[in-house]
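In this view, the complex is presented without one of its protein chains, the others remaining in place.
The block that comes next holds chain A.
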Amino acid sequence: MLPARYVVTGRTVETADSVTLRLEPLERPIPRFQPGQFTMLYARGVGEIAVSISGDPSVVDSALTQTVRAVGAVSRALHDAKPGTVVGVRGPYGVGWQPSLAWERDVLVVAGGVGLAPLRPVVLTVLAQRWRYRRLIVVAGARTPREFLYSDELKWWSSRDDLALELTVDHAADGWTGQVGFVTQPLARLPLDPAATTAFVCGPEPMMRFSAETLLRRGVPADRIRISLERNMKCGIGQCGHCQLGPLLVCRDGPVVDYARAAELLSVREL
């Protein structure tokens, strides 16, 4: 439960409220992470929050890459952390995306807003082991064109022949020539092989519900739609109960679960 000390060695501004931090251990590093897992990040003197890991799992070093959006006091402190700042790290925790479930299948990644952060390791895993997977489709939605995370990387992805990228925004801006609409629009019309598709979906809860329902209508089985739940995590190891969602402790049994399991829970208001 004791956090390991990490130092901020890089800070990339992604959007007006989000940055990606590179963290390097000052002592023993935490164990290697799996895509979709999270850490508990501690801003000294302020507090601790769960933050998903957005780094490349194929890079073998002890550094961590985490994307933080400034929402409250702790995330603001982490967002504002300059290189040289020491933070505490516990983890990695939780059940991740398990990309191996999509070996020899089509991979459909659906991200809404900052939901792209925990999905980035899935995309990078598939790209690093391209022979294991069939088609790779990434659908990402943002409020405006300026609010996409990893804009340089998205340009690189869009130039690749082995990845189909669909970007859509809620509100167009001058110069935007891409799609305008909710993420369910491309999902409804994309050429899919539903029985051979595994979908990884992350974003605000209603966005995941709408996306999952669209995919169900397209014929993708519920147990092949994986979503990442977000609840208020405190201990990260299934002891405190803060993140309970029905029978699940999200930090221990999630955050990634399949929609066959999650659908009923998400339909209960205030659960």
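As a convention for this text, contacts are C-beta pairs under 8 Å (C-beta built on N, C-alpha and C of every residue); 3 or more make two chains touch, one makes a residue touch a chain; residues count from 1.
Operating definition for what follows: contacts and distances are computed from a predicted model.
Novice: So which of "Cyclic nucleotide-binding domain-containing protein", "Circularly permuted ATP-grasp type 2 domain-containing protein", "Branched-chain amino acid ABC transporter permease" or "Pyruvate dehydrogenase E1 component alpha subunit" is the UniProt name of the chain that got left out?
Specialist: Result for the unshown chain: "Cyclic nucleotide-binding domain-containing protein".
Novice: Out of A:Leu154, A:Ala172 or A:Leu216, which residue would touch the omitted chain in the full complex?
Specialist: Touching the chain that is not displayed is residue A:Ala172.
Novice: So which of A:Gly203, A:Gly236 or A:Gly254 would be touching the chain we can't see?
Specialist: With A:Gly203, A:Gly236 or A:Gly254 as choices, the missing chain is touched by A:Gly203.
Novice: Determine which one of A:Gly36, A:Gly112 or A:Pro255 touches the chain that has been left out.
Specialist: A:Gly112
Novice: I need the residue numbers on chain A that touch the omitted chain, in ascending order.
Specialist: 17, 49, 69-75, 112-114, 141-143, 147, 168, 170, 172, 174, 176-182, 184-186, 188-189, 203-204, 206-207, 210, 232
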